[in-house]
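All protein chains but one are shown at their positions in the complex.
And then chain A:
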Amino acid sequence: MSFFRRRRRIEQKQQPSKPVTLKSPQSLDEVQQWINKYFGEPSDMIFRNVGIGNDNKYKGLLVFIQDITNQDYISEQIIKPLKSFSQPADGTSPIDYLKDTILSTGDILVSSDFTTLFDDLLMGKALLFIEGQKQAFSIAVDDWKGRQVEQPSAQTVVRGPRESFTENINTNKALIRKRIRSQDLQIKSRRLGKYTQTEISIIYLKGVADDDVVKEVEKRIDKIQLDGISGSNQIEELIQDGKFSPFPTIDNTERPDITAASLLEGKVIILVNGTPFVLIAPVVFMHFFQTAEDYYARFYLASAIRFLRVLSVMITLLAPSIYIALTTFHQEMLPTRLLTNLAAQREGVPFPAFVEAVMMEVTFEILREAGIRMPRAVGQAVSVVGAIVIGQAAVEAGIVSAAMVIVVSITAISSFVIPSYSIANSIRLLRFPMMIFAGSFGFFGVMLALFALTIHLCSLKSFGISYMAPLSPFHLRDQRDTFIRTIKSYFSSKGETLEKSRK
């Protein structure tokens, strides 16, 4: 209950702040006091009095935040030109003249609304107030510190582009624009998060993406009310279908080429400022087993590797449960000599196969998690300890049987073959309930769990698209790029799945 109460309290807090407008005309000192009061005298805010024109005809006040603006740019493009100002002869107002003739920056805005101006200040713009005028300039001089475009680290390919998104949303938009130079590329932005004011962009290809899907995405994003957004996963969790499903219904990628390909397939991309991972929606289950590499390798190989991935998924999900079911329920299904060997190994192992399996799988998960969270320098120690503890000592101490170690290893390695990290996690997690079913009902239980899983998968939807499409509902044309990949001219970018499986 306390959870809900807390939520209500947060909602109450989110009231729009009172709008402030600039009273006309104001003295520059007053303006400075105003700003200091509003922001609480921040130490990185710079107030710079500038004389406009070589005869200092007008007095101006330039306000900006030091660390997020480009100082050179301010002095070269704002302060210098202002010095060369001279009163126009034809009687145009000094504001218009400054804007149109003197200030030579691209993004410039004139406003009298303090709320907008102060927001702009926080976005890295410089504000220019002029004594005796009721309007002020907001000049784009932002210079956010961030990473350069680097090689992708999570989704690598052998043959293919080596760019990846950065934390800067503008860079990311540029990377997409670089790949799709079409007037149909639509970018809709909005700010989310009461305090963070994070920019979120919805990108799609007009005419290719389904209008309903775009509308649905926009609708769901507009519903979000949060204090702050720190990553794209927060958005993903709030807008996805099947919130409690173990399977992700929104994909993410750090590769601009995958993003561009998804746009061409009619998907909607969601960019979140501050995250190098963009969201792709809607996605189907089979999408998670396809990689960019598939399209950069020969199609025979690509198809073969896709089969390998599906096999790996099966192994990850089922290997421990099959081992448990076979050794505790269905011994007659093993070849006799294998059974003899397994029985010899299990001789003296104190735990039932199920406990043994759970123990080893949990040990593996602990080691894996430790390997990820450890500082890189210590990582090696983990792998050494892991190899010795899991591999040898456990067997020699008679705690687990050697065959169990093989099962755990093959499960672990298979799980790393799955290209999408998010679905690999879901499947790795699901093998534990699978093991429970196998341990209590044998293959009957495994089949039962698989049935339940299949039913769940078939009932899932991602923004109106059936999750199991194009397998169920079946689309023959899309089979060319599902389990196998044929040569590109044989299938259009936009699959039947996105066209037809809406209900």
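Simple rule for what comes next: a residue touches a chain if its C-beta (ideal position, glycine included) is under 8 Å from a C-beta of that chain, and two chains touch if they have at least 3 such contacts; residues count from 1.
Basically, contacts and distances are computed from a predicted model.
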**Fill in**
The chain missing from this complex carries, among "Energy-coupling factor transporter ATP-binding protein EcfA2", "CidA/LrgA family protein", "Spore germination protein GerC" or "Beta-ketoacyl-[acyl-carrier-protein] synthase family protein", the UniProt name "Spore germination protein GerC"
**Fill in**
Per the whole complex, from A:Q32, A:T328 or A:S409 the residue touching the absent chain is A:T328
**Asked** Of A:I68, A:L264 or A:V349, which one is in contact with the hidden chain?
**Response** A:V349
**Request:** Determine which one of A:S43, A:Q151, A:Q183 or A:T336 touches the chain that has been left out.
**Result:** A:T336
**Request:** Please give every residue of chain A in contact with the chain that is not shown.
**Result:** 327-329, 331-332, 336, 339-349, 352-353, 440-442, 444, 448
